[in-house]
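There's a structure below that I have some questions on.
Every protein chain but one is kept in place in this view of the complex.
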Amino acid sequence: MDWTTILLLLDSTLRTASPLLLACLAGLFSERAGIFDIGLEGKMLVSAFLAAGFAYATGSAWLGLLVGIAGALLLSAVHGLASITFRGNQLISGVAINFLAAGLTVVIAERWFRQGGRTPQLDSGSRFTEITLPLAETIRPVPVLGPIYAQVVSGHTILVYAALLAVPLSWWVLFRTRFGLRLRAVGENPAAVDTAGVSVARLRYAAVAIAGLLCGIAGAQLSTAEPAAGFVRDMTAGRGYIALAALIFAKWRPWAALWACLLFGFFQALEARPDIFVRLFDLRVPSALLSALPYVLTVIILAGFVGRAIPPRAGGQPYVKER
Amino acid sequence: EGPAVIFDLGGKFDKSFNESAYNGAQRWAEETGQSYAEFELTAEAQREQAIRRFAEQGYSPIIMVGFMSATPLSQIAPEYPETKFVIVDAVVDAPNVRSVVFNEHEGSYLVGMLAAMASESGTVGFIGGMDIPLIRKFACGYAQGVKAVNPDATIIANFTGTTPAAWNDPARGSELTLAQIGQGADVVYAAAGGTGVGVLQTAADNDILSIGVDSNQNYLHPGEVLTSMVKRVDNAVYEAMAAGADVETGVVVMGVANDGVGYALDEHNASLITEEMKAAVDAAAAQIASGELVVHDYMTDETCPALTF
Amino acid sequence: MDRMPRWADLILVPLISILLAGLISGVVILAIGENPLRALGIMVSGAVGSTYAWGYTLYYATNFIFTGLAVAVAMHARLFNIGAEGQATWGGLGIALVALYLPWPHWTLAMLGSAVAAALFGAAWAAIPALLQARRGSHIVITTIMFNFIAAALLNWLLVGPLKPAGTMETATAPFPPATHIPSFRDMFSFGETILFRSTPANIAFFVAVAACVAVWWLIWRTRLGYEIRAFGHSEGAARYAGIDATRIIMVTMLISGGLAGLMAVNNTLGYSERLILNAVEGAGFIGIAVALMGRAHPFGVFLASILFGILYQGGGELQFALGIPREMILVIQALVILFTGALDNMVRMPVEMIFAERRRARAPIAAPGPARSSPGHMTPPSDPGKPAE
């Protein structure tokens, strides 16, 4: 495999991974606080729609992002209400949110734009464009590192960098702050937090809200950050579930989440390059079978190298004091 | 009771043949001021249900788009001999059925020629939604067109996925486009429904050319969409509706010859299509129309001389 | 704990929840300029008002019963099987292979053979995730998600290449031979001049589904294996102490689960389309999750929830026919029903409990005669601890 191909693969890896990563971190905050969230998909979808819709209407990607986040937060609030306040089944609530998002986005999009449940295409003014990092061109000639910096690291939208930045930030918040300590505690043993005089519900709502925020950014990225430019119905295409898988893969840890998502992104990038298989192994894989590749590889790695994943102990269970 | 339209599972806004059919129906409704009934399938079981329902309520013609309705329709059509049915994209052999099929391979051949002529790198791309026979038909015609102009050209073909989500994943479309650009492609042809939105966008962003599909998508990125392979499902629907209950039955082949398929040329891409290009393609179109030039149809033997799947 | 009578818990609370969901759906329908009462009427009569309506409602319900049972059985062993979608896909493949390539003298044998093939194929597709979970600790949620995608890819390949009859566009196998035709409701329930269930997809597989409900109920609450599955699900430590082998339980449970999901193909593939269609499962595997959760993993609950979803599917279709309400709006209505009856049901339960507590307090001095009406849950004897761990 030649050097350019590798660079391209890595470049694609990063782009593909970043919405997954944001969603995965969203799930991480929520599940670390003991709230399972299979509604990542729905929250991303709603944000994708609102972000694109408002970016189009206002001409500002940033305003779009804000509204997208607000939409995702609203769904988070529903999830919180169901699973925290009313101690409902978190999985059902997530399923309902996914349904709701899939339906509402199209209905409203059609109402507003009359373009068949899509938003109009965004021009470059109203979407997040690629940023060339400082010195990218100057460093390019440097062997190995130069092209990696200029081609792989540089030249993504701010949301990709936000996703990458979210990893250390999440790690820092979770493991270096009071809030993080309490949040992790509430996912392990809410009674410990309660008897320490801290409100379990408030913490969990906060966690769910952070999940909303991150899903909001992820959704906006899918619809308003280059190369994307607009909303198409169901455009999350199962990424919420993949993010969930990555979260388990990563055993609910931020850095591992980064690697898991990058790995998945890499497999997807590889899937787009059947020529590599032909060149390397002289192997022509039928395209339908090729698309199973990321999933097969994931299972193999999971079975071969990743041990048992122990979820947060209080995960999925509503905190009930009195039976 | 007037005409009825049954849209296939992708829904009437699939940026593909359903949407095209919808546009044709809307055009008829606006022009005549009449209304029509419609149904968007959400489950396989509704195919029969919808056909029967409309037939029983007296609608005629009942127009359905999508090859998957062929088998159910072939069973139901004889039960309602008074009703006229129109099926788009498949052939059903029954006296009261009008089957409209398109020579997508011919249209794709033409845009393939344009792609090869516009390409400077000699590498062009194709992005399909799912790897299904219909899309292979597109790809195969396209590849033949490319090779006709430049026998040494490289054609890269990718498919988005294997679940229905593949038709609505513009992000994946973008990624595939970038991967093809990475391999040197400077023209990409998208036959992937909503996913194509991402393909065209990414092509425009990266200053390469793209080719739209089904309807004329040149306007999406003026000056950056080389052309669109138009498949006039809208016309087929419009005509059927206009003919009403007296619509002629039998097989209607919409090809280059009768403008059922073709390439789009308008103010948005005029600057991209040079006179020679236009001349060459129009010549080929004429040859196809006259039968002088036969573009191999993947469906005849399920192989493709210009591309392996 | 009996904070309120059983009938209130099982009937009243869900009823109020559905009403609430209906109310909000009504507002949504109003918002798009339709009359909610009329919509309700159409939905109800369209889903349960005739044998025709039932013929569709029960067809959908049959799919959901199988996938719901699949998820429910796994849930009893505390395994979250997200893979019913892929397992049902494989079930269809199994049926296609035996229906197309084996000669069947009579539909009874064909149905038997198909059911066995569907169950075996579905089970096989669950076996690998199960083995990985038992032996390697690979989380079954990830592996089953992955296996859904892999199943879709495999089927896509098969239905474009090896299994597709030449010359057709349709991504489907050839139609199955007539000998494999199993009776539809119409075949079964029409006599003389009266034709019932005219042109509806419901078929004898519904009774297979009902039998599967009973069988699962029997398995879970009446057999030693079921006891072991539940014990393992509630407490791995106690199960080990009791000499219950974890690997065996994980494997057996997932095989049963996958087999049930696979059986869905008897309904949609053998019973209805009579050929294997690409993406024939159409998300029923995921609806199965909702159904199992709402039915609290109890076969009777799964049955009821499946009927509810069948009604929503068929009724939603009728809304589209009659009022032209777009299909996405129907999705919204379904979401609201899931939300209110499934996730927010404590919102209703809490106040209802309070009212009953007040009434009990008020009546306390009088010798309590107990709840007047008898429990409607006669299919679930009190000896059944119906709920798995939440």
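We just call them A, B and C in the order they show up, numbering each chain from 1.
Just so it is clear, a residue touches a chain if its C-beta (ideal position, glycine included) is under 8 Å from a C-beta of that chain, and two chains touch if they have at least 3 such contacts.
Note that in this section contacts and distances are computed from a predicted model.
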{"item": "Chain left out of the displayed complex - its UniProt protein name, from \"Autoinducer 2 import system permease protein LsrC\", \"Nucleoside ABC transporter ATP-binding protein\", \"Phosphoribosylformylglycinamidine synthase subunit PurS\" or \"Multicomponent Na+:H+ antiporter subunit E\"", "value": "\"Nucleoside ABC transporter ATP-binding protein\""}
{"item": "Visible chains in contact with the missing one", "value": "A, C"}
{"item": "Full-complex contact with the absent chain, from C:9, C:228, C:274 or C:318", "value": "C:228"}
{"item": "Option from A:179, A:259 or A:277 whose C-beta touches the chain left out", "value": "A:179"}
{"item": "Selected residue (touches chain absent from view) among A:191, A:278 or A:300", "value": "A:191"}
{"item": "Chain not shown, touching residues in chain C", "value": "1-3, 221-228, 230-231, 234-235, 237-246, 382-383, 385, 387-389"}
{"item": "Touch residues of chain A, complete complex, unshown partner", "value": "175-182, 184-185, 188-189, 191-199, 313, 321-323"}
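Note that only the chains that are shown with their structure count from here on.
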{"item": "Farthest-lying chain, centroid of Cα atoms versus that of chain B", "value": "C"}
{"item": "Chain B-chain C separation of Cα centroids, rounded to whole Å", "value": "37"}
{"item": "Chain centre separation (chain A, chain B; CA means) in Å", "value": "34"}
{"item": "Residue list for chain B, restricted to those that touch at least two other chains", "value": "11, 131, 162-163"}
{"item": "Touching two or more other chains - residues of chain C", "value": "149, 153, 156-157, 160, 326, 330"}
{"item": "Touch list for chain B against partner chain A, complex", "value": "11-13, 15, 19, 22, 131, 156-159, 161-163, 165-166, 168-172, 174-179, 182-183, 194-195, 197-198, 201-202, 205, 220-221, 308-309"}
{"item": "Of chain C, residues touching chain B in the complex", "value": "56, 59-60, 149, 152-153, 155-157, 160, 164, 166-172, 175, 199-201, 268, 272-273, 275, 277-280, 282, 313, 316-317, 320-321, 324, 326-327, 330"}
{"item": "Of all residues in chain C, those that touch chain A in their complex", "value": "1, 32, 82, 128, 132, 136-139, 141-143, 145-147, 149-150, 153-154, 156-157, 160-161, 286, 289-290, 293-294, 326, 328-336, 338-339, 342-347, 350, 390"}
